[in-house]
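With one protein chain removed, the remaining protein chains of the complex are shown where they sit.
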Amino acid sequence: MNTNPSNIMALTSNTSNKKETVCIFGTGDFGRALGYRMIQSGYSVVFGSRQAQTSSLIPKDAEVLSHAEAAQKAAIIIIAIPRQHYNFLTPLAEILHGKVLVDVSNNLKLNQYSQSNAEYLAQLIPGAKVVKAFNTVSAWALQSGPLDASRQVFVCGDDKKAKQIVMDIVRALGLTPLDQGSLLAAQEIENYPLQLFPMWKFPIFLSLGLTAFFFFYSLTRDVIYPYVYENKDFSFFIAISIPNRICPIVALILLALVYLPGVLAAIIQLYRGTKYSRFPDGLDKWMLCRKQLGLVALAFAFLHVLYTLIIPIRYYVRWRMNSGVLSQALNNRTDPFINTYGWLNDSYLALGILGFFLFVLLGITSLPSVSNSVNWREFRFVQSKLGYLTLILCTAHTLVYGGKQFLNVSSYRCLSVILLLMARER
Amino acid sequence: MNTNPSNIMALTSNTSNKKETVCIFGTGDFGRALGYRMIQSGYSVVFGSRQAQTSSLIPKDAEVLSHAEAAQKAAIIIIAIPRQHYNFLTPLAEILHGKVLVDVSNNLKLNQYSQSNAEYLAQLIPGAKVVKAFNTVSAWALQSGPLDASRQVFVCGDDKKAKQIVMDIVRALGLTPLDQGSLLAAQEIENYPLQLFPMWKFPIFLSLGLTAFFFFYSLTRDVIYPYVYENKDFSFFIAISIPNRICPIVALILLALVYLPGVLAAIIQLYRGTKYSRFPDGLDKWMLCRKQLGLVALAFAFLHVLYTLIIPIRYYVRWRMNSGVLSQALNNRTDPFINTYGWLNDSYLALGILGFFLFVLLGITSLPSVSNSVNWREFRFVQSKLGYLTLILCTAHTLVYGGKQFLNVSSYRCLSVILLLMARER
Partner (left out) sequence: MNTNPSNIMALTSNTSNKKETVCIFGTGDFGRALGYRMIQSGYSVVFGSRQAQTSSLIPKDAEVLSHAEAAQKAAIIIIAIPRQHYNFLTPLAEILHGKVLVDVSNNLKLNQYSQSNAEYLAQLIPGAKVVKAFNTVSAWALQSGPLDASRQVFVCGDDKKAKQIVMDIVRALGLTPLDQGSLLAAQEIENYPLQLFPMWKFPIFLSLGLTAFFFFYSLTRDVIYPYVYENKDFSFFIAISIPNRICPIVALILLALVYLPGVLAAIIQLYRGTKYSRFPDGLDKWMLCRKQLGLVALAFAFLHVLYTLIIPIRYYVRWRMNSGVLSQALNNRTDPFINTYGWLNDSYLALGILGFFLFVLLGITSLPSVSNSVNWREFRFVQSKLGYLTLILCTAHTLVYGGKQFLNVSSYRCLSVILLLMARER
């Protein structure tokens, strides 16, 4: 009892009393990393392998035995072997009887098999207590210390005691076990690490599509048209002026799409006279990714704010302002202050600020920790009442700003460019 | 075992093995929604109803029986009936003996009854194991899939096993059970969904009151006075100039109020010579909503920053700057650079930036997930040391900015307007 731990992170490594023995089947990357970490945490580790000999890669404090010998040494056996090789376990069924088998496997694709790996294992060795765990942790994370995202270990299993034992091991390794119930949850747990932002795909692709469309529209209108017809080079508009035109449009469309499905759903419910039949499939998916749609909209709104705020720093803007002043000075003229302009200008700015402020507020309340700490009524209040107010403010901001331009004929010169280009191609 | 789930969200619906039978008393909105969801998750559902006949609203896979018949079919009975009708259960006491009764009820007001609904139920049917659950979930959320804020299900009950069974059902429905201990917690759990930001009320009303006061003050001073005396129309100041004067004042007052009660409490403790007597009631409540006060102050500071940053984009500001330059140009004059102005201007901007930066930092550390991951000493350090520094920086920012104006007599012309208006009213 004279350990003097130098590193706070080393959690339980500073414990002199030996813990139980754990057996690991498989000496691949993950098996070795897990074994290494377990030895650090005070466990005795026995590897079960086809070649019962220590390789230089295996942690030096671990024993390597044949599968049968290794299994006999421990009550907990971690199966760090791909699912395809599980059938080699059937001859060992007798030795594995009553033991805790920990399935750590992952698949390569979502729902690769109709039955989860852990359930398949439980079916192969009916006498064993199968627990699913550790599949959400990477060999790398085990090796190099806890990363935030990989501290959570989902655990499920039908045998409560076996699950408890595995959760204690998880905790001893400095990770956070999360009980997910019975082995039925295994499929879900195995799918989990394969997902790459499933709910974000639609919002992101939609916003990219909208961005591309409005980019080419603006490019034609503001760069190509003046170049072709007036021989003016406004190509530098690509950097800021055009993005700052795209961002607010995309943000507003996405924000409107957040609230549209709720309205559609209400209409469908009214029409059908019942709340209890399923919505059409598209609408269902749309409603599920509304939060993501809203956050992508917020991202575009944030970019719009940044692009707008740096306007007065731009060389182009400064030059244009200065030449405006100079032309007045040279002509001995002073433009009068027009009160209506003052009103219009200040009110669309104010509407934009208030809209963005509420939008940020919505974004903050959709952070998991914040939305978990409010109740359903509060969440509803923020997300619907404040949400609609945000939409109204942002729409008003756009209308006051763009009101005049909609009626302006020259705004539609883009059309003539497209017609021109089509004519030339023939 | 040949299910091929197409939807990742459908958690446990892709399980071919039937789960136990659950009985639901009551075929109202919530009972039906819960039954619908349970059937989706693989449970057999039996409804107990006065009219033992299937209506079109009831999920078609569910049976509808009389209360007594339905109760006999299941070990778990969900009581989806208002508290007023609980007494109809007393004749069924014998059938309900030993069963798990799940109280899902909510009240209409905070602390509507002296005894929680769940405790009342337990008293009515002493032989049953009452568990409180599901009251924080809405029928709508059960129907339309998990919303962030409604995934959490608070569960409490005196019988550990019964509670465990209910928590497993909660988990099977794709929700997150949170064990809240014994049935004593039921009152709290029943009050929970009725709250609408209870701690936010005082800070928000206070800030609205301050905003209204300073708005009318500024309106009189900057719009009405010039209009009356100088016949100048500055009404567009309402959009940005006046809000940008109100926001920093309210933010600073609220921020000061965050730190004032701590000082007062310390004075009271010193005066009383003990830490262990209760504070006066007002002070107590004030101290409890300091976090909310601080966050509302941050919101006002954020608005102030936005209003300030768009200053150079404003038409009015540009026009005024241009006419300043023009008058110099026309008079063949160039104003010299005054070093003191450079210093004053840059230092109040720098103080404001640093103050706002620390303020944002304080805001981030008050996010639940961040404040949960720091220990008490760290939280203290951030919230008190950094908090006081923020207050000092923001106060200095205001003093440097407004320093001269306090001494300026014309700033008090508001008073004369008020006096004038009062005089006219007579």
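As written, the chains take the letters A and B, and residue 1 is the first residue of each chain.
Here is the rule we use: contacts are C-beta pairs under 8 Å (C-beta built on N, C-alpha and C of every residue); 3 or more make two chains touch, one makes a residue touch a chain.
Every value quoted in this text rests on a predicted model; they were computed, and no experiment measured them.
Novice: Which of these, A:325, A:353 or A:382, touches the one chain of the complex that we don't see?
Specialist: Within the whole complex, the residue contacting the unshown chain is A:325.
Novice: Considering the complete complex, identify which of A:66, A:369 or A:384 is in touch with the unshown chain.
Specialist: Of all options in A:66, A:369 or A:384, contact with the hidden chain holds for A:369.
Novice: Give the residue, chosen from B:166, B:251, B:325 or B:391, that touches the chain omitted from the document.
Specialist: Only one of B:166, B:251, B:325 or B:391 touches the chain omitted from view, namely B:325.
Novice: Would you write out the residues of subunit A that touch the absent chain, in ascending order?
Specialist: 1-5, 8-9, 11-12, 14-15, 17, 29, 32-33, 36, 56-57, 59, 136-138, 140-141, 143-145, 147-152, 168, 171-172, 192-197, 233, 235-237, 239-241, 243, 299, 302-303, 306-307, 309-310, 312-316, 318-319, 322-323, 325-327, 329-330, 367-370, 372
Novice: Across the whole complex, list the residues on subunit B that are touched by the chain not included here.
Specialist: For subunit B, the residues touching the absent chain are 110-111, 114-115, 180-182, 184-185, 187-188, 191, 195, 198, 274-276, 279, 284, 287-288, 291, 305, 308-309, 311-312, 321, 324-325, 328-329, 332, 334-335, 337, 339, 341-343, 345-347, 349-350, 353-354, 356-357, 360-361, 366-381.
Going forward, only the chains that are shown with their structure count from here on.
Novice: Could you please state the distance in Å, as a whole number, between where the Cα atoms of subunit A are centred and where those of subunit B are centred?
Specialist: One centre to the other, that is 24 Å.
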